[in-house]
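Questions regarding the structure given below will be posed in turn.
Only a single protein chain was left out; the remaining protein chains are all shown in position.
As written, the chains take the letters A and B, and residue 1 is the first residue of each chain.
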Amino acid sequence: MQPVATTFFFYLLAGLAVLGGVLVITRRNAVHSALALILTLLSLAGLYLMLYAPFVAGVQIILYAGGIMVLFLFVIMLVSIEKSQKEEQFNKLWLVGLLAAIALGGLFIGVYVKGKALFPEAKVVLEEGNNTQGIADYLYGHYLFTFEIASLLLLVAIIGAVVMAKKRI
Amino acid sequence: MPQNYIPIFIFLAVVGILIPLTLLAAKLVRPENPSRTKLMPYECGIDPVDNARGRYTVRYYIVAILFVVFDVETIFLFPWAVRYKALGVFGLVEMLVFLLILIVGYIWIWKKGALEWV
Partner (left out) sequence: MISNFSQFFTLADYAMVLPIILLTLFALGILLIDLMVPAEWKWSNAVTALIGIAFAAGAVCKAQQNLRLMESPFVLSGSMIFDRITIYFFYLFLAGAAVAILTSVHYLEVEHEHRGEYYSLMLFSVVGMMCMAAGYDIVLIFIGLELMAISTYVLVGFLRRDRRSNEAALKYLLLGAFSSGIFAYGLSLFYGLSGTTNLGGIGQALARHMEANQGHPSPVAVLALLTTATGLLFKIAAVPFHQWAPDAYEGAPTSITGFMSVAVKAAGWAMLLRVLVWGLYPLRSVYVPLLIFVSIATMTAANFAALTQSNLKRLLAYSSIAHVGYMLLGLIALASVQYPAPAFFDGLKGILIYLLVYTFMNLGAFAVITSLRNKDVIGDELDDIAGLFQRAPVAAVMMLAFLLSLAGIPPLAGFYGKYFIFLSLIESQHYILAALGVAYSVFGLYYYLKIANAMFMRPALDQERLPISFGMKTALGISALLTVFIGVYPEPFIRAVNWSLGIVHSGAVAELMR
């Protein structure tokens, strides 16, 4: 099956992701930054869809945009930030920072353009429509111990959250 | 496969263009005469008393973070559910171990009172 207009969609989604990223750091209002971050996350979900990984795209939207960004907004609500809206957005060295970011970006582009031939063809080709099943095969087969340790990681996150945040435990 | 998502993209594009277009059209058409009384936030007819950003309890945050963690647990359940038959009893036991560890966590936060809302 031939995908449709891949280049157009890739540049659109990538452009939206970068736009969202730039908006995150330049907006003064923290809620606007959070919404721009949601824009970035949704464009990434679109990119995953183009890579024939609907499960990962779904998880990205449910978890990242739906859970973690809600957390962000809660924190923005809990912390009073009128002060930060009146402060300077960038410090005096913003030009140095911009040049360093451009240099790093140039470095990455150079490395990837020169090394493009190195990355082997995708070793794991998941059949269309079988993304979730393919992930299940790996997660509960090859990586099963890692999966169990991941549950411990979630448990520690729960303990940590309650220990640090609750007033009286 | 990604072709199936084109209708969603068309939908998002239409929304993304239509709503700003409507707001822009409204902004161009309506008169703009702001005055101090018109711009004040509405508080049942009286003058606003306090800052909108008061102190919120941290309970909302704890609930949100517990939601995220248990949401991740649910995400892990989806692939298992899809391959339930092939994974068989082995997969069931594996998933039960995973869930049991998180149920211990759930019992702990319940007894610690993190789920109290009063």
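As a convention for this text, a residue touches a chain if its C-beta (ideal position, glycine included) is under 8 Å from a C-beta of that chain, and two chains touch if they have at least 3 such contacts.
It should be emphasised that the depicted structure is a prediction, and the values quoted were computed from it without experimental measurement.
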{"item": "In the full complex, displayed partners of the excluded chain", "value": "A, B"}
{"item": "Candidates B:75, B:101 or B:115 - the one touching the absent chain", "value": "B:101"}
{"item": "Given A:79, A:98 or A:152, the one touching the chain that is not displayed", "value": "A:152"}
{"item": "Missing-chain contacts mapped onto chain B", "value": "86-88, 90-91, 101, 104-105, 107-108, 111-112"}
{"item": "Interface residues of chain A (partner: the chain not displayed)", "value": "108, 110-112, 114-115, 118-120, 123-124, 133, 137, 140-146, 149-150, 152-153, 155-157, 159-160, 163-164, 169"}
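Assume only the chains that are shown with their structure count from here on.
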{"item": "Distance between chain centroids, defined by C-alpha means - chain A, chain B (Å)", "value": "16"}
{"item": "For the chain B and chain A complex, residues of the former touching the latter", "value": "1-3, 5-6, 9, 51, 53, 56, 58, 60-62, 64-69, 71-73, 75-76, 78-80, 82-83, 87, 91, 94-95, 97-98, 101-102, 104-105, 108-109, 112-114"}
{"item": "Touching residues (chain side chain A, partner chain B) in the complex", "value": "1, 3-4, 9, 46, 49-50, 52, 54-55, 59, 62-63, 66-68, 70-71, 74-75, 77-78, 80-82, 128-129, 132-133, 135-137, 139-140, 144, 147-148, 150-152, 154-155, 157-159, 161-162, 165-167, 169"}
